[in-house]
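Every protein chain but one is kept in place in this view of the complex.
Entry: chain A
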Amino acid sequence: MELTFYIASGIAIVATIMVITRYNLIHALLYLVVSFLAVALVFFVLGAPFVAALEVIVYAGAIVVLIIFVIMMLNLKEEAVEEERHWLTRDVFIGPAILSVLLLAELVYIIIQGDTGQIATKAIDAKAVGISLYGPYVIGVELSGILLMAGIVGAYHLGRQKKKVVHRFLEHAEE
């Protein structure tokens, strides 16, 4: 069973390396999704199914969709449509697809085996996570809320103004 852990973490590392070496954003995003899925599987194998589900829902789901929205909003020109046609050719999605199929096979194997293996001493379910978060660590949860508030207020302020973006190295080039 330890092998499942190593395969999943291997896939996570490979996918993440692919993310940072791609030049095309959409290609990088596909690998990013694979990387999140692999990390979710790692969590699952380690006995944290709830965190694994969150990883898929929040990261691979919501956040990646948000990034795709932003990219789509930035490319509104005619040629962008033509460009988008090339984004999903076979060469592009074959890599992420192979990695995902590997992960899927692993997941199916684990489910058929019917236990999470020796690595996890015991699986932590959603109830245990909730009791811990809203029991002893409740101040931590509140502080995370404050953390988000700081982020949102800052993003609101910085995002609402238009600005000439000048780096000091570009100053002379623009003048």
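Everything that follows uses one rule, which is that contacts are C-beta pairs under 8 Å (C-beta built on N, C-alpha and C of every residue); 3 or more make two chains touch, one makes a residue touch a chain; residues count from 1.
The rule is short, and it goes like this: contacts and distances are computed from a predicted model.
Novice: Missing chain's UniProt protein name, "Molybdopterin synthase subunit MoaD", "Fe(3+)-hydroxamate ABC transporter permease FhuB", "cytochrome-c oxidase" or "NADH-quinone oxidoreductase subunit N"?
Specialist: UniProt lists the chain left out of the view as "NADH-quinone oxidoreductase subunit N".
Novice: For the chain that's not shown, point to the residue among A:58, A:111 or A:155 touching it.
Specialist: A:155
Novice: What does the interface between chain A and the hidden chain look like in terms of residue numbers?
Specialist: 136-140, 142-144, 146-147, 149-151, 153-158, 160-161, 163, 165-168, 171
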